[in-house]
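This report concerns only the one structure given below.
This part shows chain A:
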Amino acid sequence: MTGFLIEILQVLVVLIGAPVFVGWIRTLKCWTQSRSTAGILQPYRDILKLFHKDIMLAENASWIFRFTPYLVFGVSVLAAGIIPILSVDLPLAKTADVIALIALFAIARFFIALAGMDIGTAFGGMGSSREMMIASLAEPAMLMAIFTVSLISQSTSLSQIPHVIAYGDFILRPSMAFALLAFILITLAETGRIPVDNPATHLELTMIHEAMILEYSGKHLALIEWAGMMKLFLFTAIGIVAFFPWGIAPSDNMAAIPLALFLMIIKFAVVGTGIVLIETGLAKMRIFRVSEFLGSAFLFATLGMLSYFILE
Partner candidate 1 sequence: MTLLILLSVSFFAAVILAFIGDRKFAPEINILGSIVTFLAGIFLAVQVYMYGPIITGGKFFFVDAFNIYLVVLTSFVSMTTAMFSRRYMRHEREHGRVGHRGMRFYHAMFQLFIFAMLLALLTNNVGVLWIAMELATLSTVLLVSLYQTPTAIEAAWKYFILCGVGIALALFGTVLLYFAAERILGEGGEALLWTNLNQVSDKLEPTVLSLAFVFLMVGYGTKVGLAPLHNWLPDAHSEGPTPISAVLSGLLLNIALYALVRCKVLVDGATGTHRAGYIMMGFGIISILIAAFSLLRQKDIKRMFAYSSIEHMGIATFAFGLGGPIATFGGLMHMLAHSLTKSSIFFTAGHASQMHSTQEMDRIKGLRRGNPLVGWGLILGAIAIVGMPPFGIFMSEFLILTATMKDAPLMTPLLLIGLGVAFAAIFRKVQPMVAGIVPSYQKSLKASHIPVILHLVLVLIIGLYMPDFLSQWFHKAVEILK
Partner candidate 2 sequence: MNLAAQINSVMAALILLTSFGLLVQRRMYALLHIFAWQGLFLSISTAIVGYVSGTHHLYISSVLTLVLKVILLPYILHILIIRLQIHKEVETTINVPTTMLIGIALVIFSYHLTSPIRELSTLVTRSTIAVALATVMLGLLMMITRKHAVTQIIGFLSMENGLFFAATSATYGMPLVVELGVGLDILIAAFIFGIFFFQIRTTFDGLDVDQMAKLKEED
């Protein structure tokens, strides 16, 4: 029973926390650029505003276009129930391991790409093709990085990882360092951050994710935006589970939840700072350089796996 309570609590945390996390990143960014901020809660206001607006549908929009926002949002909520963010004691965690989780995200991405092409505008198609190119490069690297972690924890279940890393002996593992490096690069690409994509731009030539959802409005746009924030949040959560799982509550331990929540907030704040540092330090790269960027992610992930075999 406690499991279900934690489950619900965690989904709520993700739903509420994701906009705050994005708000935190934006606020920090404003500070580094000496601009005045819109406040950490601004993403809520954006989403709320969009929910109040009418939906404008293109004449030739098919069911895919209307269905996609719900699917994408649903996938994010489902993933929020699987990834151990607060506690490893999640009933849903048994339904999907980390590979299935990546497949879930792939489904969402696939439908967004379809929806981007559905209307038939040039931008949508361009965005979709770029997104799929990035996906085709990022996903193998992602799997490699995940495999490395799975090798160490001897399981592809995310709930198993904290058992080995956080509750076991502390060992310096070069493989983990490589996998982490790869994971950071992939997360930047997957969640459309600089240097791969710029979430704040609507420049025709450079946008990727924004190009695909250019035709969305109102409630649909709100759902997609929200799901996008959750995706960033969830990828960060996966990273935390896999590489810094200290503090995540073990099973059957309700008392550890408050501490886990507190640590989670700190970890996310730190990660947010890291993202801002990366984004202010780097410029967006040309789309054709992305293959090299993700190539190095793949390299790191493979090196991680190799050094697991070679050195550990």
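Basis for inclusion: all candidates are chains of the complex that A comes from, given by their letters.
Please note the rule applied: a residue touches a chain if its C-beta (ideal position, glycine included) is under 8 Å from a C-beta of that chain, and two chains touch if they have at least 3 such contacts; residues count from 1.
Just so it is clear, the structure is predicted and the values come from calculations on it, not from any experiment.
Enquirer: For chain A in this complex, which listed candidate touches it: 1 or 2?
Expert: Result for chain A: touching candidate is 2.
Enquirer: Can you tell me which positions in chain A touch candidate 2 when the two form their complex?
Expert: 171-172, 174-175, 177-178, 291-292, 295-296, 298-299, 302-303, 306-307, 309-312
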